[in-house]
Each structure stands twice: as C-alpha cells, then as structure tokens.
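Encoded as structure tokens, here's the structure I'll be asking about.
In this view, the complex is presented without one of its protein chains, the others remaining in place.
Going by the order they are written in, the chains are A and B; count residues from 1 in each one.
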Amino acid sequence: MAKRIETIGLSCFYGTTHAVDDVNITIEPKSVTAFIGPSGCGKSTFLRALNRMHEVVPRARIEGRVLLDDEDIYAPDIDPAAVRRTIGMVFQKPNPFPTMSIYDNVASGLKLNGVRRKAELDDAVERSLRGANLWDEVHNRLSKPGMGLSGGQQQRLCIARAIAVEPQVLLMDEPCSALDPISTLAIEDLIAQLKDRFTIVIVTHNMQQAARVSDVTAFFNLRGPGEPGVLVEVDTTQRIFTNPSEKRTEDYITGRFG
Amino acid sequence: MTSASSDLQRRTIRQPRLPRWAVGATAAGLVALAVLLFAFTGFAGTVDFIVVATLLLVLGVPAASWAVEGRRKATDRLASSATLVALVLTVLPLIFVVGYVVKRGLEAFNWTFLTSEDIAGPLAAGGGIAQAVIGTLQQVLIASVIAVPIGLLVAIYITEYGSNKFSTAVRFLVDVMTGIPSIVAGLFVLAFWVLGAHQSASGFAGAIALTIIELPIIVRASEEMLRLVPGALREASYALGIAKWKTILRVIVPAASTGITTGIMLGIARVIGETAPVLLVVGNNSFINWNAFKGNQASLPVYIFQHAQSSSNYDVDRAWAAALTLILVVVILYVSARLLTRRNRLVGW
Partner (left out) sequence: MSAVDTTLDTASLRSGRHGHRGDAVFRAITLAAGIFVFVLLGAIAVFLVIKALPALRDNQANFWTTRTWSATNGDVHFGIAALLFGTVVTSVLALVISLPLAIGVALYIVEYAPARLSTWLGYLTDMLAAVPSVVYGLWALLYLLKHMAGLNEFLVRYFHWIPLFSNPNNQTLVYSKSIFAASIILAIMILPITAAISREVLRQVGSAQKEAALALGATRWEMVRTSLLPPSRPGIVSAAMLGLGRALGETIAVALVIGNTYTTSGRVLIPGGATIASNIANLFGEADETGRSALIASGLVLFVLTLAVNLIARYVILRAGSEEHTAI
C-alpha cells in the first residue's frame, strides 16, 4: 500500500526566488527518510513540494517532476486535493483545529472524504488514536477541545488526524522542534511503529534524531551564499553518519558548520 | 474498512476533471440560453434577465462539474462563483454611486461654485457653497481641537496608567461611545446646550456634537498605536532616568505619531460628513458666518440635504456638486492617511 516517491530535476521557486534546485531522489516505500541540513537550505520547501503544499503560497511554483509510483503528481489534470489525500503532512507547530473536539479533529479528514456512518468513524478514530499512541491518554475525553492538550499530545493528535485518512506517504516537517524532550522521544517511538504501514519522510534539524529514526538520510545545503538549496548527498543513514562521500556532508555532521 | 462510497476508496490520484475551456464554454452557452429564453418565451424585463442569467451562470458550471468531477469539487466551484458574485454585487453598486455623484457633480462644480455664497435662488443657476465650506471647516476644526487632545490623553491614560478597574471602565465607555448614533449626539446637544443652557443654534453647538462622535475614534486609534510602541523603547528611556511623563510625551507619543495622525485624519473624515447633529443644532445660512459661536451657520452636509429635496433643478445640480466636494475632501483625507501609514514604521496595514 505505501508508495514510492521519485523526484526528477525538482526545483522550487517563490516568485523569482529560486529556493531549491534540481533535486533527484527516490524514496522507497515503508522506509523512513530524513532530510537534514542547516536552516534555510530548502528542506522544508522541498518537502512541501512533495504533497503540493508548496503551491499554496501565492506565486510559488515548481519545475521538474514528482512521481508517486510512476504517476506525475503535477500533471495538469491532477487535482492537488487528491494528491494531498494520498500524501499526508504533519507540521512543525501542532495545529489541531481550534473549534473542534479531539474526536472531531481526528475524524475531520474522514468526514471531509465522505465517511459518514458513526460506527465507521468511531472505529477509525480509535484506530488512529491508538496508532498515534494517544488513545490511552484521551479515550475518556474525546469530546473535549483539541486545544486543551499539551504540546506533545497535540502533535500526536495531528499525527492521528493525518493517519486516519490512511495516506500512502506521511511527510513530517520538523514535527518535534516545538516539543519537549519527552514528547520528542514519544514521537520518535511512534515513527518507528508507523514505518510498517507508511512511507515516512521527516525533515529535522536534529542530527541525532535523524540518526535514531531514519533508514535513509538526505543532506541538503545551499550551493553557495545567495544560491538555491541542493541535495548534496543521500545514502543509508549508517553510511551518511559514519562515512559520507561529500566533504560538505562530513563538515556538517561533525559540526564544523550549521 | 472505509465505506465504498468515500473518496478514500479511490486510491488513484488521477481523477476526472473538467478541461479548462469548460468554464468559458459553459458560461457562453448559458448566456446564449438565457437570451434565447427571453427572446422566445414570455419572460421579459431587464431585471428578470439579469437574475436568470446570473443564476444560470452560477449554477451551470458547478452542475457540469458535479457530473464530471464529483460533489466536492462541484461545491468548491460553486463557492468560488458565489464569492465572486458577492464581490460584483458589492463593488459595482458602490463604485456606481460614487461614479454617478462625480458625473452629476461635475456639471455645476467650478471655482466660482466653491467660493461664492448661496446667492442664486432656486430659480437660477450660479451661487455656491462658500458659506457651507467655511461653516463645516470651522465646526470640524473646533471639534478636533477639543477631541484630539482629550482623546489622546484618554488613550495615554488607558495604555500607560491603566491596569485598574477604572481604566477598564473608561475603555468600555469609549466603546459605548463609538456606538452612539450621530443623531443622538445631536439630540444631546439640543437638550443640554440649546434647551438646557438656553443657547441658540451655532456652529459651536454642532462642534460639540461632532466632538462626541470624533472623540472615541481618536481614542481607539491612538490607543492602538500607543500599544504598538515596543516596550523596549519605554524601558530604554526609564533606564536613562527619564521621568515617566517625559517618556510619554517625548518618546512614546512621537514614536506613535504617524499612526495617531492617521487616526486623526480618519476621525475628521468621518465627522466632516455628519449631517444629523448639524441639522439639529446648527441651523442654516445662505451666507458666510465667520463666527462659529454665534448665529446660524451653514454646513456642507445640511446644504446637500436641503438642496436635494428641492423641486428646482438648479438646486439639485448644486446639491450634486456639493456632494462631489464632500466626497473629494473625504477621499483626499483618506488617501493621505493611507500614504502616511505606508511610511509608518510600526505597522503595515
């Protein structure tokens, strides 16, 4: 069920600003791929291009192709909303819907997509909350507002909401950077469990986190000052962190910059 | 595990979509349909046609979309059309009003009109609004001279000294004041100044009413601007040993001054067009009355109000020209306030 993503010559622009240039990468199904690199090098921009969230910003556009199991998601007759139903996203700052309860938050994606029967929704909500390791903590207060949870719980709520629609791929944009260390650990454990069902791509600032959770790591960096970000090196996590091929990668890993 | 009818079952991302030319083609087709309907059946009347054509347009494309793309996309298209219709229905009449005023107003609008008094009667062209312009200017000036300092001081009190119940109450009362209809303000001046203190109608009486309307606007605008001044600025000043009152007057208010000026201009723009209170307590005058404190004075809004109802075409022409003058002043004030805001360091609108 989980799909493969392949990008061919993908470049991202905000108007005339060239943010990311010519990235070629293949992300295998049911793996965890981490994007690392210094701030501002385009990792998040690139991630958002994978589920067509990049174009939500006015005047943002891409060049190149993104293939989801050989289907180009940017083809002119493809509806971006359909892409986003298949490729889900969890954001840096937890963003549960403020006017909805926990239950409604998790069910929101399902309801939007036409699931109406209460029994089905109940099932799906429980499944998703269990999948996000949140069920035990909230199962007796599902009607309480989603905003009432702690930061770490809110983020797991957002993960539950994302996986409730059973996407093929889950994109996570620095999901732990706004959380405390304990919640971070909880989410990292969660990622290890989720990878059996979904293809996961995670952008992270934290190299140790990348080393802990991912199978493959991709290192992004600016080509030069004032230049767009590029994919410097991508390899198994093991090799990236022990024996990278590029010097820039090694410099970043060892903390000489970034 | 999810129901067969839900979109989640559709695992492919490629779904049927209306081609791009579909919208234009459908629109053209529907307009043609409407024309045919009206040409060959009993439907008649411009209004009917517009209503039918619009309905067909707004509903037609989503209907086609429903068949091809599904309910969700169809609803999305309907919503987009609906907001566009709302925009057109809103902006068009409003621009039309202003445009019409400009068009009719230009007929009698010239320098003589602005500078002569109401000397031509209803049966002749000529004459002007000099007395009304002077009257309104004086009334607004007096109102501002009172409202601006007091308003600023109230705003300062609320932001710099106010963390107690009294200042919350004052804020609340200022809010209440923004809701007072202008005619009630006029009635108050009538009750208090004219009837109570036995004064006669005068420009000053109108100015009092205008103050009541202008004051809360100044307070609100100033308050917002003062709040935007970064706390770091205040702290830097105190750290230099400067007294609080000097800090306020020499540091904080100047920092907020652009925004406050904008607020003042908008307050003036608002009261300059107020008719009701002026109608009640300022009276009217065909000639310039330079003394705002004694005797009836003319004013632009009342001039328009009265000439609009006259059965004489000359009077009506002059009313349009006066309305044009009023709009011009308001627009100039408004645009200046906007330009000033652009240069404001503290906030961008």
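Keep this in mind: a contact is a pair of C-beta atoms (placed from the backbone, for glycine too) under 8 Å apart; a residue touches a chain by one contact, two chains touch by 3 or more.
From a predicted model like this one, the values you see are computed outputs, not experimental measurements.
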Determine which of the presented chains are touched by the chain that is not presented, and list them. A, B
Sole residue of A:62, A:165 or A:202 that reaches the chain not shown, by the stated touch rule: A:165
Which residue of B:134, B:190 or B:298 touches the chain not shown here: B:190
Sole touch to the unshown chain from B:89, B:106 or B:125: residue B:89
With the missing chain put back, which residues of subunit A would touch it? List them for me. 51, 53, 56, 58-59, 81-86, 88-89, 91, 93, 95-99, 108-109, 112-113, 158, 161-162, 165
Provide the residue numbers of subunit B that touch the chain removed from this figure. 7, 45-48, 51, 72-73, 75-76, 78-80, 82-87, 89-91, 93-94, 97-98, 100-101, 150, 153-154, 156-158, 160-161, 166-167, 169-170, 172-185, 187-188, 190-192, 195-196, 212, 215-217, 219-221, 224, 237, 240-246, 248-251, 254, 266, 269-270, 272-276, 279-280, 301, 304-305, 308-309, 316, 319-320, 323, 326-327, 330-331, 334-335, 338, 349
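The rule is short, and it goes like this: only the chains that are shown with their structure count from here on.
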Intercentroid distance (Cα basis), subunit B paired with subunit A, Å: 46
Given the complex with subunit A, which residues does subunit B contribute to the contact? 1-3, 5-8, 10-15, 17, 69, 72-73
Touching residues of subunit A toward subunit B in the complex: what are they? 68, 71, 73, 75, 77-79, 81-83, 85-86, 110, 112-117, 120, 123-124, 165-166
